[in-house]
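Can you keep this structure in mind? I'll have questions shortly.
Omission of a single protein chain aside, the complex is shown with its protein chains in their original locations.
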Amino acid sequence: MALSKQQIAQRIARELNDGWYVNLGIGIPTLVANYIPEGVNVTLQSENGLLGMGPFPTEDKVDADLINAGKQTVTMLPGSVLFNSSDSFAMIRGGHMDLTVLGAMEIDQNGDIANWKIPGKMVKGMGGAMDLVAGTENIIVAMTHANKHGKSKLLKQCSLPLTGRACIKRVVTDLAYLTIENGSFVLRELAPGVSVEEVKSLTNGDLVVADDVCEMTF
Amino acid sequence: MALSKQQIAQRIARELNDGWYVNLGIGIPTLVANYIPEGVNVTLQSENGLLGMGPFPTEDKVDADLINAGKQTVTMLPGSVLFNSSDSFAMIRGGHMDLTVLGAMEIDQNGDIANWKIPGKMVKGMGGAMDLVAGTENIIVAMTHANKHGKSKLLKQCSLPLTGRACIKRVVTDLAYLTIENGSFVLRELAPGVSVEEVKSLTNGDLVVADDVCEMTF
Amino acid sequence: MSKRVYTNAQDALAGIEDNMTLMLGGFGLCGIPENCIRELVRLKVKGLTCISNNAGVDDFGIGLMLQQQQVVKMISSYVGENAEFERQMLSGELEVELLPQGTLAEKCRAGGAGIPSFFTATGYGTEVAEGKETREIDGRMYVLEPSLTADFAYVKAWKGDKYGNLIFKGTARNFNPVMAMAGKITIAEVEELVEPGELDPNFIHTPGIFVQRIFEGVDYEKRIEQRTITQ
Partner (left out) sequence: MSKRVYTNAQDALAGIEDNMTLMLGGFGLCGIPENCIRELVRLKVKGLTCISNNAGVDDFGIGLMLQQQQVVKMISSYVGENAEFERQMLSGELEVELLPQGTLAEKCRAGGAGIPSFFTATGYGTEVAEGKETREIDGRMYVLEPSLTADFAYVKAWKGDKYGNLIFKGTARNFNPVMAMAGKITIAEVEELVEPGELDPNFIHTPGIFVQRIFEGVDYEKRIEQRTITQ
């Protein structure tokens, strides 16, 4: 059965290492914060100027001057730091983030990603996404394997305007965990009950099945 | 009679406007701070990271963590700000300083300045001088008209390695106040008792005498 | 410079003209110069190019200026929380240049720091790089990004002193310090204006040298876009 959004987040959370600085995008990536393993201490960055983001505030602690990159009210934790936008992206562009998790509309077997613009539709902008994919070595894409019309979002070549080139090496979908290596998707783990054939049929790009492909457990 | 160092500084101080941010180099320029006119409030920058430099400290206020660009112990004033070196030179390079006063070994009628290196002698480095002359629109050079061998320091073309090109428009020497305009030195004011001929004979570059040339008063 | 302290937005905004380029601090509605925007709306200056990470919402922030069609071009990283913005953009009345958020921030800082352009890997191979110089450096491709400056930069700080030194609060800092650097004339509105010496010199976010005019703002609404609560 396909993973729920929560399970996608849960699977991604297992990739976190103690001490990491992590930027979580809007949507499924945000949920990763709920599944950080015991004993792993990660610092969440919000690119509008906060390192060490805490949970949403209680009613009495709401502060209009303390929001995250999704414009939601947030809190700080002991050891948090505030900074301006150019310092924030100095961290990101300079490769100081250990991990970025973000959503995508499409990715392809070359590691390209498209997640900000659909021609003909209202464009909201790329925000910090282009900086994050260009600046972070370690990126995990979190998305559904196919779009709502059943079409694969894992392609030979992205059809939508790109967010970044040759930057994606890992993706967790509702069906599988895959890496991108040497111009192919490599199937590493399957969602419980999902078959290799299902993943193959919904992957519109070259797919290699790893020798040690296994089923995720939750 | 030639101006003393103090008088050179005094003459330069008359160019200060209220509210200006000013960087004073080592030597004669430092003395300018002693002659700031009544009612004129200037903020002194020290490029190692301080805006609002105060006088030298009294013995009990000496702080090793508070020095100026000449490595001298200094103090702060109400409204002072501390910052790092890149922010300091963002101010300078970005054209935010209202005036730089600095010494020179040579200047020429094209506005070039040389003040950091004598080939064959030990080179100490340019420090912040190249940034200051490139970043400040308004620069006054403070120096003796001739070197200790009696040779002019105002030249057709600088002979020493340059600090900056086409950046100097004003100079106050022990003999005169001159501007640099259209590829010539323009004699504007004479030190008390100094003749136009004296200045001419010690200026090794094209010299125009302003119609309204006058004598400085102290 | 010594005439730096103004009594209100009306006085402080003197000199604004049609067709100018403006920077406005803030991220979403957080840390926006509310008083300056209110005054820009009152003045009805037109033909403006606005550099701001976002474009407000329909009835707040830069959205208020869009309602009056005062803006002809927006330079932003994320827009469109705003129906009128969308209408004007789709109809072609409003030109929109979208830039990566970090590139936008760095372009402002560079403009203030006397750096006319810099290379960044961000946006290489995307629309953002179209028409821009690209170059391989140490095996990686980069885009040359020119800096940005503005005729006026409007920033909002928490506290400021009469020399223009500013401190910000929380994430309301965001683009304000870099835009303060990049304005030919920077106007800071602050929640609390204090005497020089009241702010700790070691903890000032924006040195007063970057601020040409300062005033104490009034009636801050500080609207919250996404009020999110832990029960």
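So that you can tell them apart, the chains are marked A, B and C in the order they are listed, and the count of residues begins at 1 in each.
Everything below uses one rule, namely that contacts are C-beta pairs under 8 Å (C-beta built on N, C-alpha and C of every residue); 3 or more make two chains touch, one makes a residue touch a chain.
Since the model is a prediction, treat every value here as computed from it, not as a measurement.
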(request) For the chain that's not shown, point to the residue among A:R11, A:R93, A:H145 or A:R165 touching it. (result) A:R93
(message) Touch as defined at the start, partner being the missing chain; which of B:P37, B:P55 or B:P192 qualifies?
(response) B:P55
(request) Identify the residue among A:G79, A:P119 or A:G150 that touches the chain left out of the display. (result) A:G79
(message) If I consider the whole complex, including the chain that's not displayed, which of B:S4, B:N17 or B:T73 touches that chain?
(response) B:T73
(message) Considering the whole complex, not just the chains shown, which residues of subunit A touch the missing one?
(response) 17-21, 41, 43, 45, 51-52, 76-83, 87, 89-98, 135
(message) Considering the whole complex, not just the chains shown, which residues of subunit B touch the missing one?
(response) 46-50, 55-59, 62-74, 82-86, 88-90, 92-93, 112, 117, 122-131, 134-135, 161-166
(message) What does the interface between subunit C and the hidden chain look like in terms of residue numbers?
(response) 106, 110, 113-121, 137-138, 140, 142, 146, 167-170, 200, 202-203
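To be clear about the criterion, only the chains that are shown with their structure count from here on.
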(message) Taking the mean of the C-alpha atoms as each chain's centre, how many Å separate subunit B from subunit C?
(response) 36
(message) Using mean CA coordinates as chain centres, what's the gap between subunit A and subunit C in Å?
(response) 29
(request) Indicate the residues of subunit B shared as contacts by at least two other chains. (result) none
(request) Would you mind listing the residues of subunit C that make contact with two or more other chains? (result) 109
